[in-house]
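Everything on this sheet refers to the single structure shown next.
Rather than the whole complex, this shows some of its chains in their spots.
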């Protein structure tokens, strides 16, 4: 994801087939088949990982147990009633049986489980009896394709547990894991709501990376626009606009989610954690603000581009007009003395030829002078 | 409704007469004659089915009676007071006598009956004494005409019955029927409000199909736009924009209907069903969101199109300018030596002809060099 | 107002003087002179009828008295205190003395009377002690001028009377009169609020007629746009946009009026009538919705038009460029052999002339081939 | 301010220096120097009158005393406690000492006095202990410059007095003075709040004059646009748009002021006066509505203008293309027979010359026919 060189920022000329895939994002194929019974747990997205991987943390201020690649999901069932904070992270959503088993044990509503595997949801917050269900969008910058990719992350926050469901193992949550392991910050001293906050915060923090990348590309395009706009510049402007649409779609509903967590009265979120949710809400608003400003800037660049194309056409016209205006009259003059009339006195005068040249030079000078006065030259 | 091939996605060149019919949708001819007394039950739409068909389900957890093609509407009157859940579905709205008879027996307000047969209503929710009246839009993708067609569906939800009125027998509700027959899911265990939810959910689920289709066509147009924009591309962009307007018109007011069902305090909707209405509300918001995003994308494509037309004009101009700039000076030069002056020393020199060629080659080279410097070549 | 033929739909080429009058509508000359004392009853509109005509209905379920062309306004004063429902309709507003006499007897606020004769008000609802004052816009389609004309209608609703003031005798209310005479529907059984509802409903119903007409013209323009856009097409698009602005201006504030009547707590409106006001509110929203959709469609047509003009310019350019590209080189070639050099060996060879033709045919073929490759041919 | 002739409506070609002054209005130079202590009373506007003039009315239903050019401001101090209604009008704001003296005696907040002399405020309403402070914009149509000029008017409404501060003596208030003098209308029978209403009403009434003037100019430009758009038409459209911005800026915040006066619960405004404030609020909304509609119309005219420029370019191109298409081939043909080959059989045939003419006429006819088929002719 690092930028190796400035050149790396410049997307290759658009491969139409790839573009199509990009557009496909906007119409999330969310359903298996219209008419499926509500609450049916059917995974709808692309299978992004080979194998579903379950990993858990179970910790309090003193102890911390980490399990990777839990094979037997039922071994986690005891954690529901333990006083420690439990974080179960599931990467990959196609093993619906596993998710259903979990859901039944923890008493999640079938619609919640349906939404967990039904990727392409808008970010939302649902309060249920005993737990909160939160849907987020994880944005990833796909370096070689210069596009933003969206993954669904679901969080279920209970009194002493957090479940997180990801389409694939992203590295957004790695920093949280590290802090739990090393007991850095306050995470080990707080309860589950703080853990949920940290996961959301890690997700939102990543939006800044995306925006920075989009901002850099916008700068590249602007440089190109000012120096030498190409026919493909307008396509790149179109592309960046669409990536900004993806970002906006992810963040716009997120604001409501976060202000719900901040202002809501759920007993699952303690007073001291609320201030953190307010903080992450401010970040989301800031990202949105920046994305909207970038859209305004890009919109202005489209106008500049259109103006420049018109100016260029005008320049081309001027070249043609000057060429034609200078040489067409001259061609006429020489044509006159190419006529074969018997009685053309000029033709027989020895001063005829030089005189014609003098006239032609005079005409040319006059025309050029006129163009200079028009400031075409 | 299946897509047979990619080619099938490409609408034929626009048949203007058909287009007109498309536009006609926006101005729904809703009234028979201004000045008709309110509460007059007059069917206003096109008669889309030959014969009105009435079919019923009457079920509880144990039993389920299905009747197709009920001839005698009065045979259904007893069901009003039975404890079982009754679903009466009526396809075709032109038999206003039948509908009025039903309405009188069940005590529906004359304005409700008027709206049922008065197709072209905006989606809305009306709370009446003892029942709820819900108007929805059913969207259908008409494959060969590449357009979205709108049908009005009315639902009347009472304590133990649901009436549904359709302009024609669509297949949106078929999946619901199947689930009732097979006692799949929770439908047989729940009361009438859950049945109403299922019907609304089936309708909203179908919007995703429409959007997916529109998304595919948008992708086709974008491909065309990037590879080789045609004069008709702008017309197709215009067309897709209009289909998106149809979708928006159907869903925008639906959101309010669904949030009314979710948040309202009607005793007809039980607490446990409310969560399902919230779910279908989320779906509607998501459809709307996607439709708006598609409109933004299509709007951007119009800009790209306009820019490309300008660029093409510029290219055409350059070809002309270069042609003219190269040959007009040459024509002038040869014109000079076509003059018939007696005293033109060059004409009599043996080096004259080759020298002119040399000059002409030089001039041409100079001009071409200048164009290369301007990066026209 | 009937459409005699399709041709009738096409407005004649714009007569600028008429256009001006159309624009004049937007700046309603509402005041006589700034600085007139508030509450001064001065008629401000154009005098649209020769003579003010007063007509009344006085009815209850059993009896119904209709008076046309009441000469002596004072004969109506007793009706104020009779238990029957009284409807006084006044066509023409320039007899301010008559209106003032009425107002004093019934105790209307001077500002109300001022607004009644001060045409050009926005639709509004004012609650006064003992009566409601409602301002509406009546829209009329002026067939031969293809424009929407706006008239002000004022309604004053008291406990047992309705006053209606019209600028001229429209036929919107005729259907209401007919229903009272024939005791059709519920009007004779209800009190004055239902009568007011019927008058408003008749007005709103007429908006659908206007919109249908505008929709038809839009379709005509679209047909023209697709088949062969003319220079006047843009002017017609501009015109239709403006007519839609007139419609929007009439309906936008009307929504608030109607939702005020529906939700308000005025004792003058009974509970059973409220549902009717909700119904007419729904109609107004639907008209507004349709008008906005039409504006979106027309806005898109402007874009299509601009694109088509650009495409046409491009086509023209291509014709010129091809003509020039083919013949300018040929003209150069023949110019070469028109030179009068003594030593031009080709001129004296017998193969010279055919060879030049061969070269010219070759050059032409090459150029045409190049254009075909560019897909200009 | 009268329109002498139609020609008078047409602004002269834009004088750039004047334009600049026009733009300068948008950035009101509101501050003397950033960092001045709050509550410092420093006049910031242009000194629009030579000498500050103070004039007063002191009246009740029976008596009325008018003083013009009050020299000694302290002579007015007694009026504060008299039961009569007092109106003190001050034209010119640069005598800050006078205003401060007044303010101290009447107990106005320093920030109020600062705002009075600090011209360029947005219209606003401030409730203070014992008085209301109202800022309005007075719009003036400057006839010879065809622009809208904005003056600040401050009103301070106390229990029995009204202060009005104007930048210069406008004639908006003259009609109010006349009515007080002649005891016309209700003004002499009412208390100070009604006087304040009359002053505001006089100001708002004047907006209609401005809009009417702008409407007339818009009509002139539209006429010009339809008949023969000039290069300066776009500049005039730009100018009218900006004048509409000035109007909107004055009225938009005024609405809130007036609805505050209408709905607020200040004891300074009696119940019976509130209905008058509602009336003037309706007028303000109507002015705003009209200004917005005019902007929409002007926006549409810009589109029409751009389309017409494109159409004109296309027409120009067609002329060129037809000229070139007809004569370039002919020039080629005559060039062919201008060649000097020895062996050109046609040259020696007696039918050669007429045959060439026949060919040329044929070619020309063919080309013209083609153009007619393309409907260029």
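Chains here go by letter, A, B, C and D, matching the order in which they are written, and residues are numbered from 1 within each.
In the analysis below, a contact is a pair of C-beta atoms (placed from the backbone, for glycine too) under 8 Å apart; a residue touches a chain by one contact, two chains touch by 3 or more.
Since the structure is predicted, the reported quantities are computational estimates derived from the model, not experimental observations.
Student: With 4 copies present in place, identify the total for the complete complex.
Tutor: Copies present in the complete complex number 5.
Please note the rule applied: only the chains that are shown with their structure count from here on.
Student: Quick check on the contact graph: shortest path length from subunit B to subunit D, in steps?
Tutor: So the least number of steps between the two chains is 2.
Student: How would the subunit B/subunit C interface be labelled, same or different, where same requires over half of its residue numbers to be shared?
Tutor: Different: when the shared numbers are divided by all numbers used, the fraction is under half.
Student: Distance from the CA centroid of subunit A to that of subunit D, rounded to the nearest Å?
Tutor: 42
Student: Going through subunit A residue by residue, note those that touch at least 2 other chains and give them in order.
Tutor: 338
Student: For this assembly, give the contact graph shape among line, ring, star, complete and other.
Tutor: line
Student: Going by the touch definition at the top, which pairs of chains touch each other?
Tutor: Pairs flagged as touching, ordered by label: A-B, B-C, C-D.
Student: Hey, which residues of subunit B end up touching subunit A in the complex?
Tutor: Subunit B reaches subunit A through residues 172, 174-176, 178-179, 184-187, 197-198, 201-202, 205-206, 208-209, 211-212, 214-216, 218-219, 222-223, 226-227, 275-276, 278-279, 282, 285-286, 289-290, 293-294, 296-297, 300-301, 303-304, 306-308, 310-311, 313-314, 317-318, 320-321, 324-325, 328-329, 331-332, 335-336, 338-344, 375.
Student: Quick one: in the complex, what on subunit B touches subunit C?
Tutor: 14, 16, 19-20, 23-24, 26-31, 34-40, 109, 111, 115, 120-122, 124, 126, 228, 231, 234-235, 238, 241-242, 245, 249, 302, 305-306, 309-310, 312-313, 316-317, 319-320, 323-324, 327-328, 330-331, 334-335, 337-340, 344, 346-350, 352-353, 356
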